[in-house]
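In this view, the complex is presented without one of its protein chains, the others remaining in place.
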Amino acid sequence: MADLNKCTIAELSEKLASGECTSVDIVNDVLASIDANDGKVGAYLTLDREDALAQAEAADEKRVAGSTLPMLGIPVAIKDLLNVKGQPCTCSSKILEGYIAPYDATVISKLREAGAIMLGRVNMDEFAMGSSTESSALGKTSNPWNFDHVPGGSSGGSAACVSADEAIASLGSDTGGSIRQPAAFCGCVGVKPTYGRVSRYGLTAFASSLDQIGPITKSVKDSAILLETLCGYDPMDSSSIDMDVPAFGKNLTDDASLAGMKLGLPKEFFVEGMDPEVEKSVRDAVEHCKSLGAEIVDVSLPNAKYAIAVYYIIATAEASANLARFDGIRYGMRIDGKDPADLYAKTRSAGFGQEVKRRIILGTYVLSSGYYDAYYKKAQKVRTLVRNDFTEAFKQCDAILAPVTPTPAYKKGEKTDDPLKMYLDDILTTPTNLAGNCALSLPCGFASNGMPIGLQIIGDDFQEETILKVGHAYEQSTEWHKARPSL
Amino acid sequence: MKYEATIGLETHVMQKTNTKMFCSCKYEYGAEPNTHVCPTCLGYPGALPVMNEKAIELICKAGLLLGCEINPYSKWDRKNYFYPDMSKNYQITQADEPLCLGGQITVEVEGELKTFTLERIHQEENAAKNTHVAGASLVDYNRAGTALMEIVSNPCMSSAADALAYMTAIKQIMQYGGISNCDQEKGQMRSDVNVSVRPVGQKELGAKVEIKNMNSFAFIQDAIEYEIDRQISVLESGGTVVQETRGYNPDRGETFTQRTKENAHDYRYFPEPDLMPVKVSKEQIEQWRSELPEMPAQRRVRYVEELGLPEYDAGVLTASMDVSDWFEETMKHTQNAKAVSNFIMGEMLRLLSEQGLTISESRVTPEKLARIIELIDAKTINTGGGKQIFETIFNEGGDPKEIMEAKGLAQVSDDSALEGWADEAIANNPKPVEEYKAGNPASINFLMGQVMKASRGKANPGAVMQMLKQKLDG
Partner (left out) sequence: MPEKHDGMDVGYVAKLACIDLTDEEKTLFQGQLDQVLNYVEQLNELDVSNVEPTAHAIPIYNVLRKDEVGSSLNHADVIANAPSAADGHIRVPKIIDQ
């Protein structure tokens, strides 16, 4: 076995171009590693081997015919909330049992156009509500670095499969940190693009004004390549921004210099209760960037501390409406009732898990008569303050360095009984979703218990190129991303 | 005690667009169920709405026609409630920033000019259609998500007659403006009616009762009258009117309780995150204004001033747009406006109503009517013959000239034939002859009728009259 599953997109593209391997070889290696390890990791929910191999054969034929598409023959795992025509799309919920997507999400069409292979569907927190993938109704996913630990969430399956070399890359979605946090917990690279950069059409909505789809990969360069494929204006998504997509992949140069760059360090992001090992790794990373020529400046994001309060009002309110469509009428699970109202209540009570119910109820409450102004409207106003903070900060720096999470991946079951405690862990990732700008997470160290630690690089609106450049320079001159869990 | 009623209307009008409000599915009435549906209008996971440009244009033009101010900035909201005809279980609508603000129309109610004011017009999306069968209901989502605007009046009306005049005017303006066909049978125009009653002189309004979702003007009228009476009798018997939503049962001619205030919905409105706000520039408004078609009032003036028609004719012809359009089409083929008007107001409208047809279904086309009038004007046939031809074509179809020939309707102006009939009439009717000679000119009409009868309607009436006068006066 050539261990092609352990390679990056960039490496495989070279091998494929030189004829050193075929796409079928890659898919076979990936399938073998899934067979060997997914029993323990639990990343995949559905996997159609024949279909994956057929796609690989088609890709190989295309290559023979002269195609040089950027993702040609590269298998990508799909978070289970993206619609792929003819496939189930469960969002890790019982309520979507039986639903077969009749259309492709725009990012799926883009992946197809770029030649990628749709590998399988991976686990997540139910409807992306959670930070540990423990709220999935369909399966348990473990952190490949230690099976007793959570992989993070909600894109836990997406990060775990990449970390375990059960996929070359994957797609996740990030509403409050759901790409960056599992990437950090599993030692991968993940990008939350600027809101509007990547079409949300076909992404089952959690919180429409916050959701963005993004890549989870083994290197910054791979994230750049995959992100480039995902971005672009889509007339099917009214929030999609009509602007040119830079050649993220090609534009990354291998010189690791950060000379001339100003990187901001927000004091508010080194929060009380932060794990000292996380703080040390991140501060070391900051020093490393300085050694690469960056100037480090202090910036302030004074309202970021309100992000969790704002986030859990806005996200749950939007979710309460977005998830109203899961009612047992047009698709999915149905438990019959004596009238429609009875049917709804029975279906939704049985179909949704506890975390989803909890959030729907919270979101319904903050919108209900007499409370809208007090909660929702107020949260929208504080959201303005959070965004203004970033606008001010980016007047002083090109990108912001921060931790991704206050702690490394914790043990399973540790926070499931205390939702607020779990919500508070999103304190460092939610500000970016509220403000709309982009951010990247990449490995910057390990805790003494062996769990990976992530560095967050936050960019201004549509400054993905900047954060990729910083991340790439850091990665080029460090070894963290090369470490692999022993399975 | 004397009471007065206060009435306000929320009128839903479906715009004339090819596609739905937020997706590119076709709007087609009567299509096979669930064939014009897509992930967006079915509320499938991941689907998103995108605004229909034409719908925005049409609602703004409706606003301009109704004297509204076009909101330079408007936005979208979600109205949350669970119902099988609402595929997402929220309706996309406009809560606090609608596209059109204010507005008014002036209409004639029982001979008096009244102005009714509007609060707003907002854009929303239609619901699916439910049909009820034994033990179940069936849902067809073809109509789900079609463009629907809601015209909200102020509580400014006080009688069923006011409401009827208001709705008639709205319908006329929407049709003339090309905004909507307002075909009530197809559910393209439906109203919710708010009715309250208070003692005359009382400042504050009485408890408001909303009667939901009616499409027939006659039912709306009946429902309002019933509701006013009901509320007055509740008050007179010392009771209080309950603020509630009621339905109207046309079979019994009564309204009935549907939902009381206690179990009213909590719609949890909030800004729709999937849609971006709309900004309308002054230039855009002026552009739209310049494209507005002629309204019925303008047409009436033109018919009187340019075509020389009586006011009465102009009113009848413009009452419905398809009749007015038909009239205009006919005028492309003839100059004789009054003759066209007479045929439409007389034969056409009578036959249409007798047979329950619309003017577009008439076998008499504008061109055929023009040719009938041409034959009359050329004195080839008389008016009576023209009417016979009209009715024949209306019932059986055919060509005016061929029917004229087949029925032998060509006029007789030939002197020798007329002379024979005239002499006969004079000889057989000495009494009218005597009266005429004694100074009663009207008596000649009887003789005239005899000649026409003898000619089986074919005599040229002008020539007959001349001939009779010649003989009697001479």
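When the chains are written out, they are named A and B in that same order, and each has its own residue count from 1.
Following the convention adopted for this analysis, a contact is a pair of C-beta atoms (placed from the backbone, for glycine too) under 8 Å apart; a residue touches a chain by one contact, two chains touch by 3 or more.
If you're wondering where the values come from, they're calculated on a predicted model, not measured in any experiment.
The omitted chain makes contact with just one of the residues A:K15, A:H288 or A:R387: A:R387.
Of the candidate positions A:Y44, A:W145 or A:Y195, contact with the hidden chain is made by A:Y195. Here the missing chain is touched by one residue of A:G156, A:G249, A:G264 or A:G328, and it is A:G328. Here the missing chain is touched by one residue of A:D60, A:D80, A:D461 or A:E475, and it is A:D461. Within the full complex, the residue among B:K26, B:R289, B:R350 or B:K469 touching the omitted chain is B:K26. The chain not shown here touches subunit B at positions 17-19, 23-26, 32-39, 42, 50-56, 75, 82-84, 130-133, 135-141, 247, 258-259, 263, 266, 268, 271, 273, 275-279. For subunit A, the residues touching the chain absent from view are 98-100, 102-103, 194-196, 209, 235, 238-239, 241, 303, 306, 308-310, 312-313, 320, 324, 327-334, 336-346, 348-349, 352, 354, 357-358, 360-362, 364-365, 368, 374-375, 377-385, 387, 419-420, 423, 434-437, 461.
Here, only the chains that are shown with their structure count from here on.
Taking the mean of the C-alpha atoms as each chain's centre, subunit A and subunit B sit 56 Å apart. By the touch rule above, subunit B contacts subunit A in their complex via residues 39, 42-51, 78, 80, 82-84, 87-90, 137, 139, 141, 266, 268-271, 273-276. Subunit A contributes residues 81-83, 89, 91, 96, 99, 101-103, 105, 200-205, 207-209, 235-239, 317-318, 320-321, 324-327, 329-331, 340-341, 344, 364, 367-369, 372, 376, 380 to its touches with subunit B in the complex.
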